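Missing here: one protein chain of the complex. Every other protein chain is in place.
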Amino acid sequence: MADVTHDAAGPLSAAEVDDVELYHPKSWITKYVFSQDAKVIAIQYSIVALAIGLVALVLSWLMRLQLGFPGTFSFIDPDRYYQFITMHGMIMVIYLLTALFLGGFGNYLIPLMLGARDMVFPYVNMLSFWIYFLAVLVLVAGFFLPGGPTGAGWTLYPPQAILANTPGQQWGILVMLVSLILFIIGFTMGGLNYVVTVLQGRARGMTLMRMPLTIWGIFTATVMALLAFPALFVGAVMMLLDKLVGTSFFMPAIIAMGERLAHKGGSPILFQHLFWFFGHPEVYIVALPAFGIVSDLISTHARKNIFGYRMMVWALVAIGALSFVVWAHHMYVSGMHPAFGFFFATTTLIIAIPTAIKVYNWVLTLWRGDIHLTVPMLFALGFIVTFVNGGLTGLFLGNVVVDVPLSDTMFVVAHFHMVMGVAPILVIFGAIYHWYPKVTGRMLGDVLGKLHFWVTFLGAYLIFFPMHYIGLMGVPRRYHEISGMAFVPPSAATLNEFITIVALIVGAAQLAFLFNLVWSVRHGRPAGGNPWRATTLEWQTPQTPPAHGNWGKDLPVVYRWAYDYSVPGAAEDFLPQNQPPTPQPA
Amino acid sequence: MGVAIVLALVVIGSVVFHFLSPWWWTPIASNWGYIDDTIIITFWITGVVFAAVVLFMAYCVLRFRHREGNRAAYEPENKRLEWWLAVGTGVGVAAMLAPGLVVWHQFVTVPKDATIVEVVAQQWQWAYRLPGADGRIGASDVAHITPENPLGIDPKDPHGQDDVVIQGDNLHLPLGKPVKMLLRAVDVLHNFYVPEFRAKMDMIPGSVTYYWFTPTRAGTFDVLCAELCGTGHTFMRGNVVVEPEGNYQAWLQQQKTFAQLQAPASTQAKN
Partner (left out) sequence: MVVIVLFMVLMAILAGWWLSRQGLADKPWLEVGVGVEAGGAKLPVSPTAKVGLGAFLVVAGSLFSLLVSAYSMRMDMADWRALPMPTVLWFSTGLLILASIALHMALIAARCDELGHLRSSILAAGVCSLAFLTTQLLAWRELAASGYFTAANPASAFFYLVTAIHGAHMLGGLVALCRTSVRAFALSATSPPRAVGKLALSVELCALYWHFLLLVWLILFGLLMRWTDDLIAICRGLLT
């Protein structure tokens, strides 16, 4: 590899210096398996995350079958049902969404969008993926160990999580905790990479305020994740010690089923604080990359700069910072000191303001745009609908006294599925349709894509919108069957059947997506380098898919922000970030 | 065109479902009508915002969809508009938060004349304890729990002797009198939840939590556990009966006190 020639006049950024030392693969194994190329790692992360996500999807089918047709599927007993909800929740939140947004999209897009050759610590980046993969394997091992996976609910609240009478208490809870610890270690390695690459690896001319919002979202989310995951780490280690060594961090004196346990003096609430100190930022760790990506999708496909870019950046940072002082809104009815309710309700509702600003700016970007209703754009529109819906029901749950009747009911289930399940997943789909041409050089099938969108979007809305009302009636969440409650009218059973049938259809539609994904690698329409006529750097690579080192001989130089769409006077309706300014006539 | 219509239909369908569907909250049976009012305020504000945003989006998609030769407008930002929207949102948020905090203040301020009812949860059943003639309940601790004393009432505490212990039976409450529910658990987290009362709170082994309410409607209501507590969580049920004072007193007379329950046990032990 030839040494890179530097423009002597300009300041050197780390991205340029590092290329000389860039690791170059020598064999098939180091190129595709133990690869240190962020793009390959990104694909590895994505495939593993989607694969484990499919497992979680099947689990959700099983749960819905039980809720829609109670008693029909006798193998779904309460134990199995709780194991399904626990694994479904944990996989979706951590092993799918967090891993896919940060490990998948982060790895692929950060170097490419910033004009770097790779992540700054490629070896650590590789380790990050393999530790994540190990974490997934350990997690899945729970299904095959005696007693099965843990059924403690994804929140793993002690004392219940480690006691008998909770499924999976022999092995399931252990592998769950070990897997989480591994995940956090692996994530920290990757996360340091993403953050330092954004800090150090930007191409010449790429100031922070020229970064696409995708990078802002991933960057802010990674910083938050690095600060928040230690809380889960501490909680998991402590619970592991409680379970294995018999310490009493979270275990008070207990009589379980008539048996006096040796524990004494622990505090279950302490775990809840640790868990939600991680758990609430986690919501935004998933949401912020989605915010960023959807901003870029809307801007590109509406051929218009994102409205109020500066406000969007400030809002992202503000949401990131505020999300660390709202965690106890998950604990309004946990028995903590009631005075906290005033503080946390206020901070929680304040977060609604920057979030609302983001929503306004998305729809205002559409105003007087030139909207191409491509598949990524459809998903972006679907995201706005579901996110607004889920975000607004969050105002119910964040307002402490309204939360009292609604917490721990199906209303909560409907709310968080809409806001951090459906909405981010729609962005993930949109992003895959958007960047797939860059990753493979071919377009995903359009007809299947549209079918996939309509079934997924409308189906998901039909599943979760009515579910709020089941919760409003007072049906608690995490119930194996909804029966024997005098206040629930019989018609609710019909509604549950309906939800289940729609859920099965939506799940089946994902198979069409998977087929599209695989089929188009070979048979998709060739995409060319920049099929969407987008401005950001990843579309300006010399090869598609980008080769190792991304940029060939010379690194790109950035002359403008990421949103020069439909600039008055320009011949094209987009100006790539690396297009030099035309000399002004004097 | 199609996209815009579907987006509009999503809004219309949601609103129609909200008003016409048979699934709504169960009629209230406590004094927490204010909570329901706050929910209604929140429904109106959020509903208007949802409809406005999605309909605006539908209009944009209809009006500004790509046609040959179209070009988008160039407008990086509009500070005035953005600030107006932010301030408007702030007002909307305050309109939901302020009543919420006022009602929360009532929710956590227990009236002085509230009578005490203790609920003790264990996997997967409810037990209750009412103060005896002295109006106080005795001390308790898991250390005192034995098969004869399942609630762990301190046998040495004189206040505990006349406590009324209710096991394996429904809780009765007098109509129209404020009660303070003291919540205890002996094994894992539970949550004493009666949908008609609109109140709930977790029960934590090792500490005592509480909430208060005034039953305002006579009837028999379901008691549910609202915090995952193991395999039997779904089936941890009970009933609470709200009845006029006279019926309540008649029921209360039939219940046994802690001392009465202990007496046969100690005679047996002596034999």
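By written order: A and B. Residues from 1 in each chain.
The definition used in the following text is that a residue touches a chain if its C-beta (ideal position, glycine included) is under 8 Å from a C-beta of that chain, and two chains touch if they have at least 3 such contacts.
Quantities reported herein were computed from a predicted structural model and do not represent experimental measurements.
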item	value
Of A:L145, A:A164 or A:V237, the one touching the omitted chain in the full complex	A:V237
Residue of A:P70, A:G147 or A:G205 touching the missing chain in the full complex	A:G205
Options A:L226, A:A256 or A:A509, residue touching the unrepresented chain	A:L226
Residue numbers in chain A that touch the chain omitted from display	10-14, 18, 120-121, 188, 191-192, 195-196, 199-201, 204-205, 207-210, 223, 226-228, 230-231, 233-234, 237-238, 241, 245-249, 262-267, 270, 273-274, 277, 305, 309-310, 313-314, 317, 321, 324-325, 339, 557-561, 563-564, 581
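Methods note: only the chains that are shown with their structure count from here on.
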item	value
Where chain A and chain B are represented by their mean Cα positions, the distance between them in whole Å	31
Chain A partner contacts - residues on chain B that touch it in the complex	3, 6-7, 10, 14, 17-18, 21-26, 32, 34-35, 38-39, 42, 45-46, 49-50, 53-54, 56-57, 60-61, 64-66, 70-78, 81-82, 85-86, 89-90, 93, 96-97, 100-101, 103-105, 107-108, 122-123, 142-143, 145, 147, 152, 183, 186-189, 191, 193, 195-196, 198-207, 209, 220-222, 224-234, 237
Chain B-touching residues of chain A, taken from the complex the two chains share	78-79, 82, 151-153, 157, 159-160, 163, 165-167, 252-258, 260, 266-269, 302-305, 307-311, 333-335, 338-339, 341-342, 345-346, 349-350, 352-353, 356-357, 359-361, 363-364, 366-373, 378, 381, 384-385, 388-389, 392-393, 395-396, 399-402, 404-409, 454, 458, 461, 465-466, 469-470, 472-474, 476, 478-481, 484-487, 489, 491-492, 495, 563, 565-568, 573
